[in-house]
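Report on one structure; see the data block that follows.
A single protein chain has been removed from this complex, and every other one stays in its place.
Right, chain A next:
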Amino acid sequence: MGKSKKSIQIVILLAIVLIGVYAVATVVFGSDEVPKVGEKAANFELLGMDGNVHTMSEYEGKARVINFWGTYCPPCVREMPALQAQWEKWKDQGVEIVGINVGENKMTVENFVAQTGVKFPILMDPDRDAVASYGVGPMPTTFFVTASGKIHHIRIGELDLDTLDKQIEQLVKAK
């Protein structure tokens, strides 16, 4: 009798602690949905320029560089050649570079890709779903994601060839 009383007490206290931790955690961490370094990168399901649907999980096991861009964003346009060059350098070494176009139509993206000679996979996010789940504010924003799916580094602003190369190197090492 005494024992069952005690275990009931413990169960009730545990339930209160769990609910309390959950409640406090949701208000503290739930309010800003911006993903942080060290957290798991969110999944997405987007139509690619190749006509197929691509998801984050299909790149599982590869280090990933996820770049959010638009043709209306001059620094995004400027950094495209650097991304293209790094893609060519790293694509056979387990690194995938993915560009996510934000809010534009297929025709605009297609023309831009043809003009700039971008070959790395470009996905389209017309409804800004991935933008929302990645908490992207100003563009360009680039997420460096490890092979295990953790965000290793977030770069807001224009990338250049050299630092991009170093960052990818670190990302590959960060397995």
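Miscellaneous remarks
Heads up, the rule we're going with is that a residue touches a chain if its C-beta (ideal position, glycine included) is under 8 Å from a C-beta of that chain, and two chains touch if they have at least 3 such contacts; residues count from 1.
What we mean here is this: contacts and distances are computed from a predicted model.
Missing from the rendering is one chain, named in UniProt as "Cytochrome c biogenesis protein" (options: "Amino acid ABC transporter ATP-binding protein", "Endospore germination permease", "NADH-quinone oxidoreductase subunit N" or "Cytochrome c biogenesis protein"). Contact with the chain that does not appear here is found for just one residue of A:Ile10, A:Val37, A:Ala85 or A:Leu161, A:Ile10. Within the complete assembly, A:Gly70 is the residue of A:Gly70, A:Gly99 or A:Pro140 that touches the hidden chain.
Of the options A:Lys36, A:Lys106 or A:Lys173, the residue whose C-beta touches the omitted chain is A:Lys106.
Within chain A, the residues in touch with the undisplayed chain are 5-6, 9-10, 12-13, 16, 19-20, 22-24, 26-28, 30-31, 45-47, 51, 53, 70-72, 74, 102-108, 111, 124, 127, 129, 132.
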